[in-house]
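So, subunit A:
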Amino acid sequence: MFAKPRFAAALALAALAVGGCAAAGTSTPSQGGATGTLSDAGAAVSSTDGTQSAAASSAGTTADATATAYPLTIDNCGTTVTFTAAPQRVVAIKSTSIEMMLALGLADRIIGVAFPDGPYAPQWAPGGDLPLISDKVPGEEATLALKPDLVYAGWESNVSADGAGDRASLAAAGVATFVSPAACQEAKYQPHPLTWDDLFSEIVQMGRIFAVPQAAAALVNRQRAELAAIKPDGRGLTALWYSSGSKTPYVGAGIGNPQLVMDAVGLKNIAADLPMTWSSLSWEAVIAADPDVIVLVDSSWGSTQKKIAQLEGNPATAALTAVRHHRYLVVPFPASEAGVRSVEAVQTLSAQLVKLNLP
Partner candidate 1 sequence: MTTRLTDRPSGSGAADALRRRPRATVFGIGSVLLVALVVSVIVAVTVGPAPISLRAVWQSIAAHLGWGAGRPPLTVDAIVWNLRLPRALTSALVGAALAVCGVVMQAVTRNPLAEPYLLGLSSGASVGAVVVIVLGAAIALPLAAFGGSLAALILTLLLAGAFGGATALSPSRIILAGIAVSAAFSAVTSIVIFWSTTGDSFREILGWLLGSIAGASWTSVAIVAVAFLVVGVPLALGGNVLDAFAFGDDDARALGVDVRRVRWLLLGASALLTGAAVAVSGAIGFVGLIVPHAVRLVTGHRNRALLPLSALVGAILLTWADTLARTAFDPRELPVGIVTALLGAPVFAALLIRAKRLT
Partner candidate 2 sequence: MTTICAVPRERTPVTPGDTSPQASLLEPAEAARQGAAGRVGAAAPLRVDALTFHRSGRLVIDDVDCTVASGTIGAVVGPNGAGKSTLLHLVAGILTADAGSVRLGADRIEDMTRRNRARRVALAAQQVDGEVDLTAAEVVLLARIPHLPRLGSPGRHDHEVVGAALRRVGAQQFADRRFAELSGGERQRVLLARALAQEPGLLLLDEPTNHLDIRAQLETLSVLRSLAGEGLTILAALHDLALAAGYADTVIVLSAGRVVAAGPPATALTPDLIAEVYGVHADVLAAPDGRPVFGFAPLTARPGA
């Protein structure tokens, strides 16, 4: 039938989309520290903890400077990875992985990068260009041709048969694979919700793997201090984390990086009830919630100007308070996913919020 080729494409696409986006999320029932509901936009609901407490309680992620003991075996998103030595030839896929390595001062161990999401943070930007394998996910052969000893991926789907290679097959070829723990898709491994401890644990873990514990400890301490210096906004403002999508918006939901960042900034996420990292939403639900501010994720493919033009051009969304009064906060895409730039996201959003001078 004629539906067939079209449907096949759609289904293949669905498979890609579900596997592909770390933010697709699962819908498990447990809620975690999500705040806020979609109803009553005007009520001032105080934000619950999960934000400042990361610095105050310091639950379990002490910055330990002891040397690594190899072989090091780690359960990473359900796959057991064993490191016999610190990896020296790393292929890093997605900005979160690339910038983690840069932040730990490991630029010289990067033999190739792929699928970068935007410019690197200036404080650890490399002197020259990192060797770029591919704009998107590289193929397995292209990856193996570089003879890496570690493929460090920002999305779990990056290390699949359609991507840089199935984890088992790469392991058989002597290449270790590591997925950013915040991006694990399986319910058992996905942080539910994501906490600052999760993020800092990952930094410490990377420090152990690469045998740079001091750099990791220093980074964690620095980020904790930066986070502690930010006081969450107490006005109970509601916000929409608008990532992409025109007909149907794709927004930051209740358990991922957007929620974590918004909690730290002191914004109440209108999609906090959804037990996913990111989720699609209906415009109707957004308009009904009428958020006070809109956080726009800026990327090369979905620029801020385009998003604003879309919001203003659609007569339905043009009625939103935030659109009418131009109450936008902008966060660059690489800082919008869980990683070493999450604290930076909190900082920039906080500063912009103050500048908005909202009543």
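In this section, a residue touches a chain if its C-beta (ideal position, glycine included) is under 8 Å from a C-beta of that chain, and two chains touch if they have at least 3 such contacts; residues count from 1.
A word on the picks: all candidates are chains of the complex that A comes from, given by their letters.
Just so it is clear, the structure is predicted and the values come from calculations on it, not from any experiment.
Chemist: Since the rest of 1 or 2 are in the complex but keep clear of subunit A, which one touches it?
Modeler: Candidate touching subunit A in this assembly: 1.
Chemist: Residues of subunit A touching candidate 1 in their complex?
Modeler: On the subunit A side, the touching residues are 1-3, 5-10, 12-14, 16-17, 20-21, 23, 38, 136, 243-248, 250, 271, 274, 279-285, 287-288, 290, 299, 301-302, 306, 310, 313-320.
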